[in-house]
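Handing you this structure, nothing more for now.
Just one protein chain is left out here, and the rest sit where they should.
== subunit A ==
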Amino acid sequence: MAPSLPQFSAVRMRSYIFRLPLFTRSIILIIILIWIVSNQTVWDVEKWGALIPDEIGLSTMYRTNTFPLVHAGFFHAVMNIFALTPLLERFESEHGTLTTLLLFVGPLSTIPALLYTFIETMVLHMNTAVLGASIWVFTLLAMEAMKTHKTNPHFMIGENKIPTWTTPLVLVLFISFIVPNTSFLGHLCGLLFGYGWGLGYLKFLVPPEWILRWIEGKMNLLGRLPHYVSVDQKTYGRFGASGVLLRRNPQLLKLPPYLSLLFIVVGVVSLLVLPLNEYSRTTYISENALLPGQVHTYFAGSDQNVFRGYKQEVDALGDKSNTEVNDKLEEFFRASGLKVARQRYKYKSSGQTYTGENIYAILHAPRGDATEAIVLVGGWRNMEDQLNRSGIALILTLARYFKRWSLWSKDIIFLVTADSEAGPQAWVDAYHDTHQTPAIDSLPLKSGALQGAVVVDYPFDHRFESLHIAYDGVNGQLSNLDLFNTVVSIASGQMGIGVSLQQMWKHTDSYKDRLQTMLRGMMKQGLGHASGPHSSFVPYHVDAVTLQPLGQGWQDEMAMGRVVESTFRSLNNLLEHLHQSFFFYLLMQTNRFVSIGTYLPSAMLIAGNFTIMAIYLWVKSGPPPTVSNAVPANKVGKKDLTSATTEADPKERELLLPLAVVAGSQFLGVLPLFIFNHTTRHMLTAVFLGFAVINSVLPFILSATLTHFFAPTSQQYLLIKSFSLLLLGLYLSSLATLNFSLAFLIGLLATPLTYIYPTPSTTALKFILKAMLALLLTVIAPTAVLVIGSWALGWSIEDVLAEAAYGWDVWGMNTQVVVWCVWWPAWVIGGILLFGKPREKDGQSVAKAAR
C-alpha cells in the first residue's frame, strides 16, 4: 500500500492520504494536537505523558498509554508520524479499525511499557523516561518482519544467509547509534512484542471477533464513521464510509435549509445591531491635510450688503427664462473678473424633453496652472423646483469674495445649473468628455482635474437653524467620508451650526433614531437615484456634498457662506485627491458610522443563503449513491442509507431543460426593462397596470406550459431552482460590494424564494398551504413591492416609473437593471416552481424532501 519511491506520483500520494483509515488518521491527529499543546509553557505535557519508570504507580498507569502519543519536539513527532503512518495503515486495513483501536490502546502499548519499566527499574536500576510512537513503529516492523520471514526466510549477502526477521534488529541498532537520545531498550521492548505477535504467541490478546462484529453492527459504525475499516475480513481494503457517504449522510443533507435560514436571520440581525456603540465607530478626519475649521473665515461685514444686492437681482430674475437669467449671471460673473462659459443640454426621457443651459465661471488659481479645480454648484431651481434664491446670491457673492484671495492652489469653478437634476449631469459629463453630442454641448472652457464639489441649496430668505447634508450619489456610490466629516466638523465645530442627515430633523442619538437614519440612507442608496446636484459628480470620483440650510433660527446667510469658505479652504489644502477615508460606509448620526468591513457580512450572508441552497439542491438532484450494496451484511446500515435513494433513477442529471428555463427567464427580464424605460410618461401607469396583471398570472401560465409540453421530473425542478438561486446568489454577492443596500434589500425580498417547492394540491391542507404561498409570492413580486413602496412613500406609480426612466436616461442609474434582470427572473422561477407538477412517479419523493 505504501507508495514505493521509484513510482512516486503526487496523485497516488494524494489518493493514499485521502484513503488513510480512521484510526491512523486519529493517531496522527492526536500526535499533532499533543505537539501543539506541548508548545505552551504552563503545563509540561512531556512530563505528564512520558513513561518514567519510577513514576509508574496505580494512579499513573495512564503513562503506559500516553507515552507513544507524546513527542519531544517537532522533528521527533514528524519523523515518527512518517514512520508510523504506512505501517499502522497496513495493520488497520488488515485487522479493522475496532481491533486496531483496542490493541493499540490496550496491550500494544501497555505490555511493552510494563516490560520496559520492569527491566529498567528491576534489572538496570535506572530511570530513563521514554517518549514517542517509535515503540509502535518497531512493534509493527517486527510483525511485518515475521510475516516476511514466513514467506521468505533468508536473504543473501554474498555466501551468507541472513534471516529476514533480523532486519528490525539491525534497524534498532542503527538508530540507536545514529540518532542521539534514542532509547535502545524501549525500541527493543517494542520489537520483542512484535516478534511475539508475529510468532502467534500473543494472538490471544485480540478480542473475540463476534464481540467486535456485534458492536460494529449495533452501533452502525460502518455507516456513521468515515474511513472506518470493518472487522469483517471480506471487506478487507474497502473502507466503509467515505467522502461520498458523508455527502449522502441524511443528517448532513437535512442541514442546508436550516443553515440558509440561519444565514438570513444572522444577516438581518447583524444589520440591526450595527447602530449599537460596539459595532459602529465615531467619525474622524483621516486626511490630515484637510485641517477642517483651522482657518479664520472673513466672509462677513460689507459682503453682506453685496449679498443683499445680488439677492435682489436674483429675485428679480425669478420668473425669467433660462437664457435671460444666464445673460444676467454672465454679466455678474464677468464684473467679478471671472471667465464665463455656457453649455446647453437636452435630454429625452419618458417622451419628455428636458432642456436647459448651464453657466459657469472659472476663477483661475492666482499662481496655479489649471491642473486642479474645485466646484461650487448651485441649481437655479433645486430638487423641489424652488428658486434657489439665497443659494445663487451666495455663489455670486462668494465668487466676488474668493477672487480677492491669492491663496488658492486650485482653480475654483462656480457652476449655476438650470435645474438640479439634468444640468449637473450634463456639465460633469461634458467636463469628462463622455457626453452625448450634439444633444449636450461640449464645454468651451475647462480647468484641471476636479477635486471636490460643494452644492448650495438655499431656497428661502429667512435665517436658518441647522444644515442638512446630502452625500449619496447615483447608484448608491458615496463621496469620501472625509468630505462629509470636514463639513460636519466645520459647521458644528467652527460655526456652531447643527448638522443633520437623511431628513432626520430630530435626532436624539437613540438606537431607534440611529437605525432609522441608517435605514433611510440604505433606502436612498438602494434606490440609487440622485439626491441633489452633487450626486452626478460622485460617479466620476469627484467627491461632492449638497448643503441645505433648514428651519427657522438665528444663522444668517453669511454663516452659510463661511461654512462654504472654510470647506473650500480645507479642500484647497489637499495635496492629494481625497482617498484616505472610506468610500463605503453607512452613517447613522453625523458623527457615527459603520464601515464596509462591519456591514458587508449581512448582505453577503443573505446572498450566501441562496448559494447554499443552490449547492444543496444540486447535490440532492444528483445520482443516488451505490454504497448501500457494499454492506449487504449490515442490515441496520442498509435500512438508513437506502430509504432516500432507492427510488431515484440512477441516471445523470438532465440539464438542458432547467438551463433553458433559467436562461429564458433571465432574458425575459430585458422586456420590462425596455418597456418601462421607453414608454412615454402618460402611458406609464396604464402600461404598468397591464404588466402587473400579466405578471400575476405569468408564473401560472409558464408553469402550466412547462408541465404540459415538457413534464419536468422532480430532478429537473430541483435543478431549475438550483440554477435560479445560484444566479441570484452570484449576482447579489457581487452587487453587495458595489451597492450594499440594493443587494441587501433585494436579497431580503427574495428570501421566500429559497423555500418554494412544487406543492401538489392533493389534500385540502396542502391546497391551503399552496394558496398561502401563492399569496406570499404575489406580495413579494417586484410589481407588488413597487406598488406598496410608492403607496407607503406617497408617490404615484407614474412618478416612480418616470423617475426611474429619467434616472436611466440621464444619470445612468441601473437600479431597474437589478430589479428586472436579477430579481424578477428569480421571482418568475419561484412562481414556476410553486405551480409546478413534477412527473407523477417522483411527486412523492419531492414532496417529502420539501418537508
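As a working rule, contacts are C-beta pairs under 8 Å (C-beta built on N, C-alpha and C of every residue); 3 or more make two chains touch, one makes a residue touch a chain; residues count from 1.
Methods note: contacts and distances are computed from a predicted model.
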{"item": "Chain excluded from display, named as in UniProt, from \"GPI transamidase component GPI16\", \"Misato Segment II tubulin-like domain-containing protein\", \"Nuclear pore complex protein Nup85\" or \"Ribosome biogenesis protein NOP53\"", "value": "\"GPI transamidase component GPI16\""}
{"item": "Residue in contact with the excluded chain [from A:Q580, A:T598, A:S696 or A:S790]", "value": "A:Q580"}
{"item": "Which residue of A:N127, A:T371, A:T680 or A:S796 touches the chain not shown here", "value": "A:T371"}
{"item": "Absent-chain contact - pick from A:R281, A:R404 or A:K766", "value": "A:R404"}
{"item": "Residue numbers in subunit A that touch the chain omitted from display", "value": "289, 298-306, 308-310, 312-313, 335, 337, 339, 364, 366-372, 400-401, 404-406, 432-434, 445-449, 540-541, 575-577, 579-580"}
